[in-house]
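Not every chain of the complex is shown here; the ones you see sit where they belong.
Residue numbering begins at 1 within each chain, and the chains themselves are lettered A, B and C in the order written.
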Amino acid sequence: MLKVTIIVKLKEGVDDPEGKTIKHSLELLNFEGIKEVKVAKLYEVYLDLPLEDGKKEVEEMIKKLFVNPIIHDYEVRVEEI
Amino acid sequence: MRAKEIAPKVYEIDILNASDEELKEINESMGLALSLEEMKKLQKFFISLGRNPTDIEIHAIAQGWSEHCSYKSSKPVLRKYIFGIPSKHALIVMQDDAGVVEFNDEYAYVFKIESHNHPSAVEPYGGAATGVGGIIRDILNMGAKPIALVDPLFFGPPDYPYENLNPGIKHPLYLMQGVIAGIRDYGNRVGIPTIAGITYFHEDFVNNILVNAGCLGIVRKDKIVRSVVSKAGLKFVLMGGRTGRDGIHGVNFASKILTEKSEEERQAVQLGNPIIKEPLIHAILEANDAGIIKGMKDLGGGGLGSVIGEMCHAGGVGAEVHLDKVLLKERNMAPWEIWVSESQERMLLAIEEKDIEKIREICEKWDIEMSVIGQSVEGSYLDIYWYGEHIVHLPLEFVTAGVEYERPYKIKKIEKMQEIPKEPNYRNVLLSLLSSYNIGSKEWIIRQYDHEVQGRTVLKPLQGIINYETHGDAAIIKPLKDSWKGLAITTAANPQIGKIDAYKGALYTVDEAIRNLVAVGARPHSFSDGLNFGNPEREEIMGEFHESCRGLGDAARFLGIPYVSGNVSFYNEAFGRNIPPTPVLMAVGIIDDIRKAVSADFKKDGNSIYIVGETREEMGGSEYYKLIGAKSTLAPEVNLEELKGRMEEILKAMNKNLITSCHDISHGGLAVALAEMSIGGNIGVEIDLSSMGFMRADFKLFSESPTRWVCEVKRGKEEEFERIVKARRIGAVEGENLKVRDGNRWLFNIHTNILRGSWRNALRNYLG
Amino acid sequence: MRVAILQIEGTNCEEESYTAFKELGQEVEYLHLNLLKKGKRNLEDYDILFIPGGFSAGDYVRAGAIFAARLKAIAMRALKDFVDEGKIIIGVCNGFQVLIELGLLPAVDGISEKPEAALMTNDSNRFECRWTYLKKENESIFTRDVPNIISLPVAHAEGKFVTEKKTLERVIENKQIAFKYVKPDGSRADYPWNPNGSMEDIAALTNPEGNVLGIMPHPERAFFPYQHPDWNRKERERGDGFWIFKSMISK
């Protein structure tokens, strides 16, 4: 079994309204010293495939679904469990 | 507890020989939420059968007897006051899952309001979403297309100190944001506009929030489906979501007091999935159009158990169910879990055998799962099988008829008193009221809900010049393309007046609902009542319940407007505190021609301003007294004759197109009503209060006396208006400021931009 | 003309859209993606493909992403042919998001393999249901009958058009901007007139050839005059959205 972790972030320089809103909410709650908040999505996909096939499939998934390259960067990790 | 396994995951429970102590233990360990009396009744029944029950039999019965399913504390009171108000239009009243009322010759509208309080307190996002999902199903299962949602919400104050929160209680802001996100994400995703609601903040709701949700649908009369199976041989088709362990004992949870431990009751919180619901709506409506649904009910509180039991019992047939045919989310579920699970997004249809293929085809097109899990049979017994083993054999009557109590009650005595404060700085009071969280703009919420989807919203919840809008009193939906007839929808509640006097609070709530509908030009037509109360085992709470119901009943009966559906939520108690009596109304009015609808924003320079109704020095429960910290137990008094009179007059004047804007006077009184109308029209008014007679100006401006409206009347039509409506002229639309004097004495003069600024900041201060 | 209104789970503005075409006397039908997939219907049998608003597949992952991926897997070939033949595709709101994800828009150099732009979370970080004013920027088959300034409602959480600088330049150069958000007097919009923070206040785009339109505001919700919030202040013969539908079908 493979556990695939995909983290999809906004590219550097792309506005992050959700991060900004959270920063603001934290400030309204009187938290101090907050410089920045960023938000990303994390997907865990569990695959019943051999490692090599899995890796290939994951590349495809990312391209077809998880990421829009205009605004997103991503990290991916595939591990056998 | 003595139990022996008689089939895989089915146990026979020894209750025949159980002592009282053991009965209590059985109740406790099985999570039945029954009283000892009820356990004994159960025991007696099985003694008469001469056998022990299986665990699933006990669960099935406990489910049927829960407060939520059987209304055991409320039924007798409801029967006395709420039920049976005669009406020509009401078609199905307090029988099925939602009320059905005639719209025109061909169509009927269907609606209901319901509570989802405890689950939302524990998990605001999922709880609120599930509440919306549940109420939509109630409408859908009458065969109707859901076309509008409403969401009355009650929270603790947004600025409540964290330190003061009881253990396990979440902060009002956290709860509110979660609840609103849950309603937004669910309602928007299924494509039903959320067009009205209440967002009310008060300390009384810190420990126990209220999340009510209402839905309205439209159906061709010949397509109405009943929640009844009246013929043997019909197949039970379970479609939509799968059945899981989520939501087991949700109904019991709803009938318990919230405690620190409630956090652990996660299993009782069901989770809705709008992406199953949306195609499910399409599929059900398609099947209904094809005429193949012979009976239908959604799976809400109580799960399969209450659905099959109630449908068959109502139709006088028996039921045969094969639980191994139910599609499951997780393996290893015991039959009793399957029977009581409240997993969301499920509908049960009764279908002729020959139509099974057709329904399969429809489900396939919409990517929905279904399975046939049993059928109706001759007789009056519920028989359940599990991989061929016969595990339940009970008379339906015993399972579904439930129990009823005449709970003792005590009506509280009210000492009348009213402090008279120093005269205030009028400008400051008005601006403070406008920026207070109960009065200020709810735009932050309203715009997160798609209130336009389906293209039927012809009078929006926010009214006025684009991007300058103010609050409207009711929204109007135009349900049919080829008819100008519209449905006005509003919600009303007033817990603070109810807290002083439950009876007067209820009258006031009806008054406010009527005011809101009349303000947009609609004739009040029917009500759904959502009754939120504390712990009914306390006499004074039962007293409040009686008084509220009496008030709701008296008012509606006098006006000839029926309650066609409703919901009771008891046990809104936490940490020894009960919520104030909070009956919430979802009210529907009819407007024959939506082109005559009237909005709340001032329209035009030179038009005259009138106040309709009597202003009195009754400041109990008012926002003004709360602001300045003055005390009063003089609750506003509704005169039903006056209400009826003014209502007819205003509707008549509107029908003659004399009124260009109208707003009811509610929270914050006359001053706030005027300010809101100015804000939406981006135009000022000059007002002289002297025609209102001799009274302190702060009472004139901030009293919340019922049965009052502000009307803007077309220039030149004043005489005609005055002939029809009993009203006092108090000024005219002009300039950019709200200018108010009482005779020769100027009280304030504030620019509309400043009014708008204060008003819009109310929630923004907390939410950004 | 034969109009197909595409559906999957979560699309939910199809009825209004259906009504609009029907009122204009067109031959219109709902087309569930599953019917395309099973070959029960073919795209080539239609003249207009309408991708309605809503929350296709819950807008999970990213608005429109799942719908686009599935559509691509099932019918990319047919979609290309559809566009190349000069037939009309219009995506509203969620439909616009789908067209961007598919690479059918902005398509500055023809249909692109990867998305060339994105409709991302509104600057306010909130779902915004409000009315906007739009100014017609360029003429196309979607705008020929449309008055210079119209008002239409938006209802979305992800509508901020973003792309790379050079793509934006090409979009402008190619005269692909169909509508911009403006203030009521036609001047440059700021929030809330531009409800999402879209680059260049872009509300609607076409492809360079002008036969594919993506638009965030909902013309189908302003087809009739009384759907406008200001019907009691301003008389209209037709809703402003009517003219977009009218344009599409006039020969």
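The criterion applied here is as follows: contacts are C-beta pairs under 8 Å (C-beta built on N, C-alpha and C of every residue); 3 or more make two chains touch, one makes a residue touch a chain.
Just so we're clear, the structure is a prediction, and the values are computed from it rather than from any experiment.
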Total chain copies in the file, per protein type: A x2, B x1, C x1
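In this text, only the chains that are shown with their structure count from here on.
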More contacts between chains, A-C or A-B: A-C
For chain A paired with chain B, centre-to-centre distance based on mean C-alpha positions, whole Å: 39
Rounded Å distance, chain A centre to chain C centre (Cα mean): 28
Residues of chain C touching at least two other chains: none
Chain A: positions in contact with at least two other chains: 21
In the complex, chain B residues that touch chain A: 766-768
Contact footprint of chain B on chain C as seen in their complex: 9-10, 12-13, 15-16, 19, 32, 34-35, 54-55, 57-60, 126-131, 133, 151, 153, 155, 184, 192-193, 218, 220-221, 223-224, 226-227, 229-233
Chain C partner contacts - residues on chain B that touch it in the complex: 184, 188-191, 274-276, 278-279, 364-367, 444, 446-455, 457-458, 460, 462-463, 465-467, 469, 478, 481, 594-595, 597-599, 603
